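Accompanying notes for the structure given below.
Here the complex is missing a single protein chain, while all its other protein chains stay put.
Chain IDs A and B follow the sequence of writing; residue 1 opens each chain.
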Amino acid sequence: MRTDRVLYITTLSIALVLLAALPLMAAPTPSNQPTMPNCLDCHTCKNPTPEDMCLKPCPTLQAAHNTRKAKHGLSEAPDTMRLDEIADLYQPVDFNHKLHAGMAQMGNNCGTCHHFSPEGKIPPCKECHMPSGEETNLRQPGLKGAYHRQCLGCHREWSHDTKCVVCHLPTEGKKLAKGVDKTDIMGISHPKTEAPKTKVYTTPYKQGPIVTFHHDEHVDLFGLRCVDCHQKENCSYCHDLAKTVSSRKSMKEVHAVCSENCHATDNCAKCHGMSEKPAFVHAVTGWPLNRFHERLGCRSCHPTGKKIAKLNNECTSCHQNWKPGAFRHAVVGLTLDDTHLELDCESCHIDRKFGARPTCDSCHDDQRDFKKVPPGQYSSR
Amino acid sequence: MTLQRRDFFKIAAAGSAVLVAGKATASTESTSADFSDNFGVLVDTVACIGCRKCEWACNDQNHLPTQELKAFEDKSVFARHRRPDKSAYTVVNQYPDPDEPDKKFAIKVQCMHCNAPACASACIVGALEKQKEGPVTYDAWKCIGCRYCMVACPFQIPAYEYDNALDPVVRKCTFCYERITSEGKKPACVAICPNEALTFAKRGELIQLARERILAQPDKYEHHIYGEHEIGGTGWMYLAGAPFTTTELPTLTSEPIPPRTEKIQHAVFKGFVPPVALYGLLALGMYTFNERKKKVAREEDRHES
Partner (left out) sequence: MSHDIAVPVKAKFFTKGTKVVFGIMVAGMLAYAYRLLFGIGAATNLDDQWPWGIWIAIDVASGVALAAGGFTTAALADVFHKDKFHVITRPALITAMLGYTFVVIGLLADLGRYYNVWHPMLPSMWQGNSVLFEVGMCVMVYLTVLYVEFMPILVERFRGKVNLPGMLAKLNSLSERLLTLIDKTFVRFVSLFIIAGCVLSCLHQSSLGTLMVIAPTKMHPLWYTPISPLLFLLSAIAVGFPMVIFESVLASRSFKLKPETNVLSSLAAYTPFLLGTYFAFKIGDITIREVWPFALEGSVQSLMWWIEILLGVLAPVILLAMPKVRASITGLFTAACLVVGGVALNRINVFLVAYKPLYSTNTYFPAITEIMVTVGLICALVLVYRFIVINFPVIAAHPIEQPAMTVGPNLSPVAAKRNK
C-alpha cells in the first residue's frame, strides 16, 4: 500500500514537471548566431529569380554573393580615366585604366576592382559611390573612400606611403613634393619578370622535408600558364616591401595549388623527399627523347586528359601525316636519294612501324643492310 | 591588478551594511538607458592606413596649435606611442602585428565618449557632461580645475593645461559637438579620413555594421568590437585585425565605473536619511548623557544636604 502511494506520487510529480517544461521546450531557443545580411539589403523584391533579380542599383555586400565577372573584353576598357572630383584642391588624377586592367588579369579580372557589376555593363565608381557628405548607406563607402581603398589597397602595401601628393598633384607648382619616389609604385611598364628555374622548399614534413619545384618544367614542359597557379594574386604579392601579405598559410592552402588540378591523386612522396629531386627526364619512361623531342612540351605528344597518357612507341601515334613528299626524311639524318624519295613509306618501314628496323627486302633480294648500303646519304651527326 | 567584480560586491555588501543601515541603490542613470540612438564612431583599424590626416583635421577644427597638412605625413612620430594632450585631442599610433612583426597597423586614440563616463560622474561641478546626443562635453566656465576627471578616466584621456597659470582648462576630444548637432555634419576627423576607416552614425547602427564586417571577413577581423561592452559601452568603437591586448587600449570589463562610487555615495545620502538619523542619534545621546549627569548631580546634592 505504502509503496504504491509513493510510486503514485512520484509518477504524478514527474508528469507535472514534464508538463510544465513542455512550453519551455517548445519555445524557440534564442540564437547567438550573428545575423546574416538581409536579402533586402540587395534585392528590392522578396523573391528574386535568376531572370528578374530585382537588384538594388549597387548592392555591395560581397558576403551575400560571389563577385560577378562582367562579360567585358579588355579591349573595350577605357585607356585612361580622369578623376577630377576634387579639382579645386588638386590637379585631376589621370588613372591609367588599361594598365591596371591588364594587371587585373592575374587576379580576379575586372572584378578585382569592379567588385559588383551588373551583367554586360561596368559602371564607373561614382555611379554607386556617393560624393563625400552625401552618403546615405553606411555599408557602402563614399566616393572618396571607394577611390582611396581601391588605390591604397595595393599602392600603399608596397610603398607604405600615405602622402597625398603621391597621387594628387598640387594645383599650384605642379611639382611633386621632394622625396617622393614615383617609380616605386607608378612604374609605367612592368619590368620583365624572371621566372625561377627551380625552387627548393624546406617543409615541416618530417618524412620528406625537401620539396623541389621545377618551375621551368611546369612552364616549359607542362605548358602551364601563369594564371593556372598564380590565382588571385595582386601586385602586392610580389611588391610589398614590408611583407604585409600574410605568408602563413594553412596546410590545405599550401597544397591546393598543386593538388587541386594536377597532383590530386599523387602521394606525398611525389613532391616530398629527403633530398632535392632531379628534374623530369623522359628516359625514365623507357623513351629517351632525341634532340628534337627534347624541345617539345609534354602536351605536344600527350595532348589529352589531365593525366599524361602513355603513348605506344609508334611514331605514327603523333606523326600521322607522314607521307612521301610531305616528310623531310633528312631530319632523321638520312637524306634519301632521288630513287628512294618517291617510294611509299611502307616500302621500307613495314606496316609503318617507324621504330622498327627498316628493311630493303621489298625491292632488293641481296639482303643488303641499309646501314652499309644506305638509300641515300647520311648526314654527319 | 583589477579587482574582480565578484570581490568588489562581496565587500561592498559587507561594507555598506556596516557603514550605514541603508540599501545600496542603483545608480540613477546610465545603467538601464539604451545608448543605440547616441552618436558614435566606428574606427576600423583594418582600413586605417595611418595617414594622420585626422590629427590635422582635429587640430584645425578645434583651433589647436597645428602645422600644415603636409607636416602630418611625417611617419617618424610612430617611433613612440603618443598620447592625446593639451594640444592634440587625437593621435594615431602604430603597432606591430603580433603574428607578423613587420606588419603594422594603426590605431587612432581620442576620448571614447563612454555611455557611463567616469569623468562626468567624478566632476564636482558637472563641467563634464554626457549629452543626450552621446558626446561627453566639457564646460570650462564651470570647471574648478581639480583634475579628478583625469584620475577617474579609465582611458587616461583628459589632459590639462598645466602651463597656464590663469585659466587652465581640461582638454579632450569634443566629438565636434556643435558640428554634429547643430550643423549636422560629421566630426572633422571622420570627414577627412581618406580611406573612410572612420564611420560616423548612431551607435546601434554601428554595432550592427561592425558585426556585419566581422561576419563578412571573419579571417580578417578580431571577433571583438572594442567599446561595445567595455565599461558599459563607449560611443567610439574599434575593429581590429589583431587582438586589442596588443594595443594601448586597456583591457576592461563590461561593468560601468560610475556605479562603483555612486552606489556608495547614494547609500550614504539616501534621502538624507542616514546623516539625519546620525544627527538624531547623537543629539539623543547628548541629551540622555546630560540628563543622567544632572540626575547624578542632584542625588549628590541630596546626599550632601
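Just so it is clear, a residue touches a chain if its C-beta (ideal position, glycine included) is under 8 Å from a C-beta of that chain, and two chains touch if they have at least 3 such contacts.
Please read all numbers here as calculations on a predicted model, not as lab measurements.
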item	value
Of B:Val41, B:Leu239 or B:Leu252, the residue in touch with the unshown chain	B:Leu252
Absent-chain contact - pick from B:Cys58, B:Ala118 or B:Val136	B:Ala118
Of B:Val43, B:Ala57, B:Val136 or B:Ala152, the residue in touch with the unshown chain	B:Ala152
Those residues of chain B which, in the complete complex, touch the missing chain	1-3, 7-12, 14-15, 18-19, 27-29, 81, 83, 85-86, 118, 121-127, 142-148, 150-152, 154-156, 158-169, 248, 250, 252, 257-258, 260-262, 264-265, 268-269, 275, 278-279, 282-283, 285-286, 289-290, 292-293
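By definition in this document, only the chains that are shown with their structure count from here on.
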item	value
Between chain A and chain B, centroid-to-centroid distance (C-alpha), Å	51
Residues of chain B that touch chain A when the two form their complex	47, 49-52, 69-70, 73, 99-100, 102-104, 185-186, 191, 193-196, 199, 201, 205-206, 208-209, 211-212, 214-217
Chain B-touching residues of chain A, taken from the complex the two chains share	34-37, 61-63, 132-133, 138-139, 141-142, 144-145, 148-149, 152, 156, 162-164, 177, 242-244, 246-248
